[in-house]
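A single protein chain has been omitted; all remaining protein chains appear in their positions.
This part shows subunit A:
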Amino acid sequence: MDDQQFSHLAYYERLVLDVKQQITTGILRPGDKLPSVREMAQQVKLNPNTVAKAYKQLEADHVVEMRPGLGSFIAEPDDAAQQAAANVVRPKVEAAVLEACAAGVSEGTVRGWLAQIYARQGGQTNGIDR
């Protein structure tokens, strides 16, 4: 949870991104069980209500599925869910690229940044090009 990159976000948002990052880098794989809310709260030393909020967000994002009585598991990548997530992300990327344009950053530089970011995530997008 000491990821400098995300440190301006709320703790629950950081935890959500943390789990997502662990999935893209392959540390967590589909079917893996996440620690329970109370275990996770202990591990990351956060208020259990904050951790519960992060888990709810992860479930809403279809990244994690709750199996009643068993716990939370990393979900299999689901085409429809990924499409929905992509639809949410796209305007954010557009806004960021627009800002880059306005600041006079060249397309080549932005592509370079993108390549770097994807490389940092282990090159795995486990998704389909859209």
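Please note the rule applied: a contact is a pair of C-beta atoms (placed from the backbone, for glycine too) under 8 Å apart; a residue touches a chain by one contact, two chains touch by 3 or more; residues count from 1.
We take it that contacts and distances are computed from a predicted model.
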item: Choices "Carbon-monoxide dehydrogenase medium subunit", "ABC transporter permease", "ATP-binding cassette domain-containing protein" or "NADH-quinone oxidoreductase subunit C" - which one is the UniProt name of the chain not shown; value: "ATP-binding cassette domain-containing protein"
item: Subunit A, residues in touch with the chain not shown (by the definition above); value: 7-13, 37-38, 41-42, 45-50, 53
